[in-house]
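A protein chain is absent from this complex, but the other protein chains hold their places.
Here is chain A:
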């Protein structure tokens, strides 16, 4: 699939004098789950709010499914479900009444109960929302975003306040919906959770896009390490580098793995040189490491 449901082109946004978004451009492919990540205050929520037509931007263009989005042009919002920052909840309404209130008239009772069921909210859906815990409110917020079965769903920190089981349930719901063609734009700080979900990644720092790639590419671009513990690390380092192995910087003895790296060769080489191997570990750098590296390099580039 090559058609994009969301296109953001050269988006600029100022809050007073401070420029919070600088020439932001990215697109979200239909049916993909896209992660929007970045440090606190990088502009994630700002981007999401702009995409939802919640405020004016100084320049740029946002289209959803080909339709322009701005505070005065909201037609495309009919296809969008969203949860931004924290769920807005009326304390005097029950969970079910919220879903009734915000769902379209075309959304049936069965559809409402379906999402209640999937989110496992049955036991408290008819209780007033003022009695809800943080996690329950969060679930209701997610249910509100999904109840109309929109084509495009925007979730800002959806895992906030959810327990591990609810997290797992949510992941399943998102993956199932994505399989059926729903597109997701999700921001999260919990990178290990995001890693299990997203197809593509948009990384933002200080209001600028620093990286947009698929997860697969990010993973393949990262280093795989073979971490060794030996009787004499210093000697082992010398021997290995003399024999053409690339070593990673740092205190630990770690070989950067390539296609040719064979464990047996390493063991043989070291034992031939009188170094005993005490422990071996394969280390893949995860999303967190890759991301932190990315942001670190980006800052170097900027200065």
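In this text, a residue touches a chain if its C-beta (ideal position, glycine included) is under 8 Å from a C-beta of that chain, and two chains touch if they have at least 3 such contacts; residues count from 1.
Throughout what follows, contacts and distances are computed from a predicted model.
Think of the chain that is not pictured: of "NAD(P)H dehydrogenase subunit J", "NADH-quinone oxidoreductase subunit D", "ABC transporter permease" or "Na(+)/H(+) antiporter subunit A", UniProt labels it "ABC transporter permease". Taking the complete complex into account, A:144 is the one of A:42, A:62, A:144 or A:178 that touches the chain left out. Although one chain is hidden here, its contacts on chain A can still be listed: residues 49, 52-56, 71-72, 74-78, 80, 82, 84-93, 97, 100-102, 105, 144.
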